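Omission of a single protein chain aside, the complex is shown with its protein chains in their original locations.
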Amino acid sequence: MNIKTTRIVSLVLRYLILAAIIVFLLFPIYWMLATSFKTNMEAYQYPPTFFPEEVSFSSYLSLFTQNNQFFVYYVNNFIVSGITALVCTLVAIITGYAIARFNIKWTVLVASLLVFTQMFPIVSRMISLYGLMSDMGLINTRTGLVLAISAAQIPFCATLMSSFFRNVPKEIEEAAYVDGAGRNRILFSVITPLVKPGMLAVGIYAFLQTWDDYLHAATLIQNDNLRTLSIGIALRYLGELSYDWSLINAISVIGTIPMVLVFFFFQKYMVKGLVAGAVKG
Amino acid sequence: MRKVLALLAIVLVVTSSLFAGGSAESTAPASAENPLTIKVANYALLESGYEDFWNGVKEGFEAQYPQYKIEWVTAPYGEILNQVINMAGGGDRVDVIFGEEAWVPQLYASGLAAPITDIIDADFVADFDPAVMDVFTIDGGIYGIPLYVSPFILYYNTELFEQAGLDPANPPKTYDELLDAAEKLSQLTDTNGNKIYPFGQTTASVVVSGNALISMIYNFGGDVFTEDGQLNVDNDGFHQAFEMLATLDDLGYNPQNAKLKDLRNLFALGQLAMYYDQSWGFNGVTSINPDAASFTASAAPLAGGDGTGEAVLCAHCFILVDNGDAKNEAVNAFVQYVISEEVLNDYMANVTPAYPAKNSMADMTAVAESGVLKGASSSISNVKKVPYVSAMSDIALDLCTLAQAVTVSNTPVDEAIDAFVRSASTKL
Partner (left out) sequence: MKSLSKKKGDMYYAMALTIPAVILALFFIFIPIIDSVIKSFQDYKVRNIIANLPGEWNNFDNYKKIFQSGALPNAIVNTFSFVILVIICQFVLGMALALVLNSNVRCARFFRSIMMTPWVVPTVISALIWMWLFQPQYGLFKYLVSVFTGGSVADFAMLNNPSTALLGVSIAALWKQIPLMTLLLLAGLQNVPTDILEAATIDGAGSVRKFFKITVPYLSPVIKVSISMSIIENFKQFPLFWTMTGGGPDGATTNLAILSYREAFVSMNMGSGAAVTTIWMALMIVTIGVYNKLFRTQDLT
């Protein structure tokens, strides 16, 4: 009897905790969706309506027709995030491999430096980065933005990648070496195919992080046609003139969808990769 | 081997012609075939209310002057100064900055702003109201040329005034009258039963709020700086202004920590009866509620204490950069093209209600027929100049912090002012 009650209590408690936290995590998403389908006058109603009284697509229409600079930011964000993800994955592969396989002073030093760099706040770099990059002619270019963001992502990506390389048995390499394969062939044709899940995890991680970038683009890009999403939204749609909350929520919805899709599509790899990196790395 | 030589020769010819082309461009006079491009930094292109106007300006200007082209440099309102300065640091100086009078000190201090009299025709400059030009004068030089001006004026909602039993033709003139009117207005609720705020003064941490606060201090006859730009806050007006803010806050009359755009939203929705704004803030009001013109009226800033309701004059202006004679000529043409009745009339009638600064534009139809601006038109002559302070934007933000301290934090006024002095004096 007593045991049974405790079991029921613990079960109820479990579902209560689950429900409370899940509501906390998901309700704001619902609220964003709901607001985006309200008219501005309804959005500004108090007490608020929990379902849009009249479902209005006007914010989406205005987003697609009048305020379509948004899509320039959107496309830019895809380009920058995609290229950055590629660069990061590539550099992470070679760096991660070097760290995982060659236990010499140099790689140990590099590995600890990479961990160290993750601690530096972006603002502290931005104060000087602008001047340095303009000397190199990299201001207002996608190349510059991609390089700067990649530099910030690579430390984590390389560390993550190295944990995947560590899981590849050393014997495979040694066998290939005995067969007379060169170092490049061993790395790119023998070992790298074995860490495909790691590559995916790193690539998606870098993509998600770059999609979220704010400060790099804020400082390094001044041409409105090169701006990326976060900064574009903050700058253009949070102007000084007025708020348009329905539109802002519609933008939020559109800005979030690709990430949700990417995540759910590659969930398996992401989760495995991050867990492997954080738990074992 | 011969092939290689030929290739080398081609490369040489091509590169040298490129260089030749480069140098030719800088010496030949600008023409329709070889137009000269001027760079105009303009945040307004990113604000939906203003975009169409500026695109029209570019089109019209380039049609009238085929030898010139405009290249916009855009950044949001809050970032454009950074951008212009950073670009200049990289050797890329814009030619014109569209901005506000409050930006002049910083651009002057940075060495970017050039005296407009070096670039613009003297007879064009002479047509501007000297009192307005005084706002742009630092050390004898004029460092900005206004498109139009406005003090912080009082917008009020005539419908709410009627509902509260107040005379919509007789808005308050002093802060004491404001408190009386506010008491009646605060009894009202809107159709949803929501609270209606009687009065709005912006206090959020943005530079323009700091300017609005200085304007309020001037309303009370107070001062913030001495003539030579030192801190000067030991005067009644300064204290009274912040005591008034604290009182308004205690009574729940003023929306807390609001930006101007928050106030515009509330006003547009009929939840704010009066508020201080630059005249062009009305553009933000109509972007939320297109019918706002039917209940909006304006009045001169309130007088408080021993003050006469003096205010800070705001302006949208061009700040010019000297990039050599050829560019200056183009800038001269551009400025004179924009600041004209033909270009500005529709804009000032429909988008940005404001008062012209140029004498010959004083009677333009946009102003003569503006119902929204009529009430406050006398205030334009009752303005006071803010002395030149290079760290102006810093101090403006400190003033916002002071206003927040006496309102949301409920810090006693004297204590808050002491903290303000401590922080501000390290910046002067």
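First chain written, first letter: the chains are A and B, and each begins at residue 1.
Everything below uses one rule, namely that a residue touches a chain if its C-beta (ideal position, glycine included) is under 8 Å from a C-beta of that chain, and two chains touch if they have at least 3 such contacts.
None of these values were measured; they are calculated from a predicted model.
Participant: Let's see if you follow the contact definition: name the visible chains touching the chain that is missing.
Facilitator: So, spelled out: the chain left out of view touches A, B.
Participant: Touching the hidden chain in the complete assembly: which of B:Gln106, B:Gln163 or B:Thr352 does that?
Facilitator: Reading the full complex, the residue touching the unseen chain is B:Gln106.
Participant: One chain is left out of this view; which of A:Val72, A:Ala181, A:Leu194 or A:Leu208 touches it in the full complex?
Facilitator: From the options A:Val72, A:Ala181, A:Leu194 or A:Leu208, the contact with the absent chain belongs to A:Leu208.
Participant: Determine and list the chain A residues touching the chain excluded from the picture.
Facilitator: The missing chain touches chain A at positions 14-15, 17-18, 21-22, 24-26, 28-29, 31-32, 35, 43-48, 91, 94-95, 97-99, 101-102, 104, 106-107, 110, 113-114, 117-129, 131-132, 147-148, 150-152, 154-155, 158, 183, 187, 208, 211-212, 214-215, 219, 229-231, 233-234, 238, 245, 248-249, 251-252, 255-256, 259-260, 262-264, 267, 271, 274-275, 278-279, 281.
Participant: Would you write out the residues of chain B that touch the absent chain, in ascending order?
Facilitator: Contact residues on chain B toward the absent chain are 78, 81-82, 85-86, 88-89, 106, 109-112, 194-195, 204-206, 252, 255-257, 262, 266, 271, 391, 393-394, 397, 400-401, 404-405, 408-409, 411, 419, 422-423, 426-427.
By definition in this document, only the chains that are shown with their structure count from here on.
Participant: Just give me the whole-number Å value for how far the CA centre of chain A lies from that of chain B.
Facilitator: 38
Participant: Using the touch definition up top, name the residues of chain A that touch chain B in the complex.
Facilitator: 40-41, 44-47, 66-67, 130-131, 134, 139, 218, 222-224, 234-236, 238-244
Participant: Over in the complex, which chain B residues touch chain A? Could you list them?
Facilitator: Residue positions touching the partner: 45-50, 73-79, 83, 86-87, 89-91, 192, 194, 206, 208, 259-262, 264-265, 268-269, 283-285, 287-288.
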